[in-house]
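Removed: one protein chain of the complex. Kept in place: all other protein chains.
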Amino acid sequence: MLLQELLIENKGEILDAWVDQVLTTYPSDGARIFKKEKDQFANPVGFAVKSSLWEVYGLLFEKNEVEKIVSALEQLVRIRAVQIFAPSEAVSMAYTLKKVVKSVCRKEKVVDLDGWLAFEEKADILAYTLFDLYAASRERLYQTRIAEIKSGNNITTDGGCPSKLMEGNSARKAELKTINV
Amino acid sequence: MYGKGRIIPALILFLGVMTSPIWYNSGEVSKLPKPEKPKDYKECVAPTQFMRTSHMVLLNQWRDNILREDGARTGRTANGTEYVRSLQNGCLKCHSDRKKFCDTCHTYASVKPYCWDCHLQPKEAM
Amino acid sequence: MRILNPFIAVLALIAVALVAAQVPGGQVLVGIILPYLAFALFLGGVVYRVLQWAKSPVPFRIPTTCGQANSLPWIKQNKIDCPSTKLGVIARMFLEVFLFRSLFRNTKAEMHDGPKLVYGSSKFLWLFAILFHYCFLVIVLRHMRLFMDPVPGFVSALEFGDGFLQIGAPVFYQTDAIFLGAIAFLFLRRVTLSNIRYISLPADYFPLFLIFGIAFTGILMRYFLRVDVVAIKQLTHGLATFSPAITGQIGSIFFIHVFLICALMIYFPFSKLMHMAGIFMSPTRNMINNSRMVRHINPWNDPNIKPHSYAGYEDEFREFMKEGGIPVEKE
Amino acid sequence: MDSKRRDFLKIAGLSAIAGIAVPSAFSSLLKGEAVASEHGAEAAGAAVGAHGAAAPAGKRLGMVIDVKKFTANPGLAEKCVSICHAIHNVPDFGNKKDEIKWVWVDSFEHVFPDDSSHYKQDDALESMPFLTLCNHCDNPPCVRACPTQATFKTKDGVIAMDYHRCIGCRFCMAACPYGARSFNWRDPRGKDENGRPFIKEINPKFPTRMRGVVEKCNFCVERLTIGQIPACVEVASASKALVFGDLNDPASEISQLLKTTFTIQRKPSAGTHPSLFYII
Partner (left out) sequence: MAIIKADKLGVSVAKGPSLMTGAVPKKDWWDVPAIFKPGNYAYPAKKEIIEYHTQKTFPNHPGLFGQPRDWDPETDDWKLPDGWENIILNGLKERLDKFRSLKIFMDCCVRCGACADKCHFFLGTGDPKNMPVLRAELLRSVYRNDFTLGGKILGKMAGGRPMTFGVLKEWFMYYYQCTECRRCSVFCPYGIDTAEITMIGRELLHLVGVNINWIMEPAANSNRTGNHMGLQPHTFKDNIMYLCDDIEEITGIRVDPTFNRKGAEVLFITPSADVFAEPGIYTAMGYLLLFHHIGLDYTWSTYASEGGNFGLFTNNEMMKKLNGKMYAEAKRLGVKWILGGECGHMWRVLHQYMDTMNGPADFLQVPTSPITGTRFDNAASTKMVHISEFTADLIKHGKLKLDPKRNDHRIATYHDSCNPARAMGLLEEPRYVLKNVCNNFHEMPENTIRESTFCCGSGTGLNTDEIMELRMRAGLPRANAVKYVREKHAVNMLSCVCAIDRATLTSLMNYWNPDVEVCGVSELVGNALVMEGEKERETGLRFEPLAGMEG
């Protein structure tokens, strides 16, 4: 069997495993409910992951419409970029997919070097795209932060927002500016 | 306490509604229904306690059994007396006065059977 | 555990009642003494809780405005959802209490492809909540036939309407079935929707099980095990006329039914079931949105809290103000 | 009060029935009745014109109506009708529109509308009194139409009704090709404008119906169980105008008669397999 066929025939199995593993990057507690949750709403984030990954998979391996994956991933990555993830964790989906496909290949005993190379190329495109989008989202977030400060909204005293001046995350460590009381 | 003007009357209303059965009866103990038993017959088709709780079920069973399952039209009491399994042609033979028998309890318990929409009683005038 | 414990508790109550109905004197205890006690606790408890609430003032006028307020004469006001008169509040409360308006408004957020959040109307909770409550009311009112003699017309009418389909004998009441269905829905909803299950406490399951137990024993008693209604009415009517007596043969099922009802009545004032009274007293719903028109008085308003005085302000910034050409009081 | 209930059901009928009809159809499937009726339909297709071709099994009560003998005995048909209506407390509402009929007399074209062309030449037919009643079909469409199983077929092949169950939806009336069913638009125990009761003299042994139910001939099942023959048959017994018996019993009088005499049935093409046969 060719890998391409495997990717289409075992679509459901692969996607379930993929979504599963991506959600597992959510710490253990949450993953269980996410996976079980059928109701689209009960967890918006879980659903966002699922629907996005299904769409991406279709674009990459069925329809060959690689150029559309940016729009399919944009919102998901934007959400992940403001959640508490390490960057590698936030964009790890491409590697998770490889892992899943590998294990399915092993199980189905598919040996198809050309197919694998083609698949890997697609997976790499996914990885680059994820990385680009993630970086762009973070950049946008910081631009937003800067814009906010520039706009004056953050100024709470005549000396500028003191909370800004706090280094790290502790008020104790902060270099405090005494206000004139 | 704040908002007395509305809360106190509301509470009184609540208590009044909740205890309304007490006021309604105003302590009058009503007489227990005493259905008039047939004089000429000593034995019913089933024990009294069963008839008290389940006569309606028995009637329904008779109906379905006779109409649909081709059941017997007659039955025998524990003592072997034959009776007709029919409300109109059976029960009413002995309990010939609906008002004095059926209605006493039924009115007391406010249960309105719809038997009499179609079935006739011997003494009932049309 | 949150589900199991309350379930076991209700089973235990049933077991207690079953035993009590068998032992000598138990029937008197469960059938006469307990109902009086429970009813007194119910009434006293509800009144006590309401008075406790009433002890606290409503310091501020904080209605939730769910529509256009009374403003310029040519702007159409939503007189019910944003009432500016007593009448509007009465209408709002009426819709709230009798038609569960806020629940009717309920929407459901859903994640759709995109992913996109969309909000659709969601009326199921409203529907089953209203069915549950109205069936409960009808069932309670129907039971008045056991407490009143002669039976008032509205009770008979209710019974007639409820047995409209004339299925079976004794006539089957639609409310019984709808009631069980609604309880089942409310329970299943709690169990199956993950976020509702997550927020549910034993105190949410217990009343559901208890009420289910009451409905179930009631149905069992009426349609399957059967009891002597006349003997029961003699007891219940006796309760209402303070001359209770247990004479006829009454099955244990009746005592289980009564025991569970007593449990519910005793539990009522100390639980979330007090929402029955609370809904009338919720300040976000029962207040007029006229706080700019009429001054609302807060009894504990602290007159000693005064703003940082202008004099103090000017003292601090007088030079700057003078420089900036801002008028000052003291040169 | 109760009539209000029926009225309500009449209005709400369709919606309520939609819910009940499905499960009842389902349950009849489970019980294998649907198989039986399918079989009946097949038989109907194969046996148009051949009377009572169904395989004999159990009892099947039927009746032969000899129209000639009714012609010969003027007034006999009317007697049959009146005795039936009297013992069954059938009300007379005094107008055609509300008419309740278990047994009635009608003209040839009405009773045999399909066949009228064949016999058009025979002027005698025009004036003959055709006594007619419920056909107690072997393949009864009314039973299938009833959402509450108020109409059912007994073991003896009688199409019986349980008025307790009737919700007045009138599906059965629509289904019956013979117009053998009547609906109580008014309260049978009531009186007309002149204070005349609709039932002149009540037979205390038999119940009445109530407003909002359908009724029809029951082949006098209440008489059959106590060993009597249907009232109309009894009235006509002297002239042998009506012959009643078990169609499945080859030795019965009716079977013998059917073997030897040419009979026709009402609307055989409807595939209902009537149990009524006419000798003209």
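Chains here go by letter, A, B, C and D, matching the order in which they are written, and residues are numbered from 1 within each.
Note that a contact is a pair of C-beta atoms (placed from the backbone, for glycine too) under 8 Å apart; a residue touches a chain by one contact, two chains touch by 3 or more.
Everything numeric in this text was worked out from a predicted model, so none of it was measured.
Participant: For the full complex, can you list every visible chain touched by the one that's not shown?
Facilitator: Over the full assembly, the chain not pictured touches A, C.
Participant: Tell me which of A:9, A:65, A:89 or A:114 is the one touching the absent chain.
Facilitator: Selected residue, touching the omitted chain: A:89.
Participant: Could you list which residues of chain C touch the chain missing from the display?
Facilitator: 2, 5, 49, 52-62, 64-72, 74-76, 78, 81-82, 84, 96, 100, 102-103, 105-109, 116-119, 125, 129, 189, 193-196, 198-204, 270-272, 274-275, 278-279, 281-285, 289-298, 300-302, 304-310, 313-314, 316-317, 320-321, 323-327
Participant: Provide the residue numbers of chain A that touch the chain removed from this figure.
Facilitator: Interface with the chain not displayed, on the chain A side: 25-34, 37, 41-46, 78-79, 82-86, 88-89, 91-93, 95-96, 98-99, 137, 140-141, 143-145, 147-158, 161-164, 166, 168-174, 176, 178-179, 181.
Assume only the chains that are shown with their structure count from here on.
Participant: How many Å are there between the centre of chain B and the centre of chain D, using C-alpha atoms for each centre?
Facilitator: Here chain B and chain D have centroids separated by 36 Å.
Participant: How many Å are there between the centre of chain A and the centre of chain C, using C-alpha atoms for each centre?
Facilitator: So the centre of chain A lies 45 Å away from the centre of chain C.
Participant: With chain centres taken as the means of their Cα atoms, state the distance from chain A to chain D in Å.
Facilitator: Each chain reduced to its C-alpha mean, chain A and chain D end up 76 Å apart.
Participant: Out of chain A, which residues touch more than one other chain, so two or more?
Facilitator: Residues: none.
Participant: Pull out every residue in chain D that's touching 2 or more other chains.
Facilitator: Residues 2, 164 of chain D touch two or more partner chains.
Participant: Spell out the residues on chain B that touch chain C in their complex, using ranges where they run on.
Facilitator: Per the stated touch rule, the residues are 1-4, 7, 10-11, 14-15, 18-19, 21-22, 24-25, 27-30, 32-33, 49, 52-54, 56-57, 59-60, 105, 107-114.
Participant: Can you list the residues on chain B that touch chain D in the complex?
Facilitator: Spelled out, the residues of chain B in touch with chain D are 63-64, 66-68, 70, 73, 88-89, 114, 117-120, 122, 126.
Participant: Along chain C, where are the residues that touch chain B in the complex?
Facilitator: Residues 42-43, 46-47, 50-51, 54-58, 144-152, 155-156, 159-160, 166, 168-171, 226-230, 233-234, 237-238, 240-243, 249, 277, 280-281, 299 of chain C touch chain B in their complex.
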